[in-house]
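Only a single protein chain was left out; the remaining protein chains are all shown in position.
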């Protein structure tokens, strides 16, 4: 069951299950729905495992074309797959973590009336995500790209009866669509210049056609970056992700933490050789990553909603991945993508368990003391936070450390990037342990009304394991990316990088648990309050965009609502009516007026005749 | 029968004056009887011009046309007076401005 002939099975199972669930429209018994929903992902994961084993054994890059999608002139993208080490890593994460989240969902969504719809969307998402990472051409990738976008829209707005959820879903879709539009333009440019959308062909052609620093690859990569920024919630298109937490928590874990939001990272990594031709864009990637990770980390510090904290931390962590890509450490970026998928999925699922067991409470300050009451969840959260904060020997440590060191090794700007990343790491440690200390320690404010069952506990346990040992995985990326070494690094730099999260942990302890430190004097001051509300609102990006884009668009729509163009035609109609009125006045019925006008008419005619005679 | 005794221009001037007065009458009077009379004056002006021209060139055509005009005028008076009777009967007035029905 391994080899390129069986590749189609991988996206096929989730797609089939999604179709079945949609067509039956909730008429199936619940057991079968669950069986289909989670089972299809399990089958898919099994296929991926077989393929991965085959790939690792043979190292053979698999390519298969199922059919030619469309063929016009020289434009002939296929429904075709290209599987190398990078795809294998992505597929494993998607189906592996995906399966655990589906398993968890079986219990989490148990009392929801739209059980079937939920699994249909989730399966559809997995299928689209798989297509995205398996695609051998940009058009199929774009199909997956938009497909996951729509599924994200559907799942964020899953509880559609609350208009707020619908708004969040629309925001998520439209904001990412802005990036997608840029990406589409990039596709047009690449095809027009290179004559193919086939990724490998395109990269080769680009290498031979362009020199590093040329204008066209810079524009093309900038446009692709637009797409990546939108999907991966980076500055300036990151505002949708915190709102997207309106969806069910497993959705946040799967889509808005582990898989979809990292698609941008995948896109850049997949086209790394194109980005190498555009050093300006690549540097922009690094700076975007840095800015995003800092802004998001600061924002996370001020949040109170458990899911929003995690959402901002996701944005921040993807910022690290962008930073890695930007400094050319592609493997490190993908490695962090994988470990992040593990520990962030773990954190979200644990948060979901807290919410599930605590009457759908989201505010962390109404929780507390859950350490003893929800022990499994506590340990999951602790391990996840440790990995997120990159404490030594967790998977996060092994993936974040190389990023910081690679940033340091960057010529000219390296030390700035490193320092920024380090500050981010410090903040990460603070906000993640703030979460742990506030939610699980201290006095209990709300008591849990149930305990997670095995379907929720098992995925938590497995993800805990992955979050710890994930750092030792060796990814088959050697043949994908050029060999990268950051060379000799000063030992003090390494030590500072390792020590920073521990300092952050200590600060968090001092602030939120031991109470040795107090910043209440600062937070109560006017400046402190202003700063806090500034961070709480996510640096006012929403307000800014509301002012810049949303309001003008709405005003424009309202102005145009009654069709300004039609006034032109209505004007013509009015003119006709007016002239009709004027002319009909001539038909007064007065005999004398008729006679008079006839005389004058004759006089004029005679005059004209005389003129023409002379 | 050796042509016209007085200059043709004089006759034509009289004819055009008659025509103009007739026309003015038609345009200014509101009573339909006066309008009919004005019409007659105009017809007669035309007829006068024809007769004078016929005499000037010693041709019979002018007189023939005069006879035609005479009969047309007679027919017109017959029809016109009939209409006047009808109008009087319907509108109880001979003022054409109050009797207008054809409005656009």
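As written, the chain order gives the labels A and B, with residue 1 at the start of each chain.
Quick note on the criterion: a residue touches a chain if its C-beta (ideal position, glycine included) is under 8 Å from a C-beta of that chain, and two chains touch if they have at least 3 such contacts.
The criterion applied here is as follows: contacts and distances are computed from a predicted model.
Name of the non-displayed chain as stated in its UniProt record, restricted to "Acyl carrier protein", "ATP-binding cassette domain-containing protein", "Amino acid ABC transporter membrane protein 2, PAAT family" or "NADH-quinone oxidoreductase subunit M": "NADH-quinone oxidoreductase subunit M". Just so you know, the chain we are not showing touches A across the whole complex. Touch with the chain that is not drawn comes from one residue among A:7, A:126, A:143 or A:235, which is A:143. Considering the full assembly, A:568 is the residue among A:568, A:586 or A:604 that touches the omitted chain. Touch with the chain that is not drawn comes from one residue among A:178, A:291, A:458 or A:599, which is A:178.
Checked against the full complex, the candidates A:3, A:166, A:392 or A:476 give a single residue touching the omitted chain, namely A:166.
Counting over the whole complex, chain A has residues 22, 25-26, 67-73, 75, 79, 139, 142-143, 145-147, 150, 153-154, 157, 160-163, 166-167, 169-170, 173-174, 177-178, 180-181, 184-185, 187-189, 191-192, 553, 556-558, 560-561, 563, 565-566, 568-569 touching the chain that is not drawn.
Criterion: only the chains that are shown with their structure count from here on.
Note for the complex: chain B touches chain A at residues 23, 26-30, 32, 35, 96-97, 100-104. Across the complex, chain B is touched by residues 583-592, 595-596, 599 of chain A.
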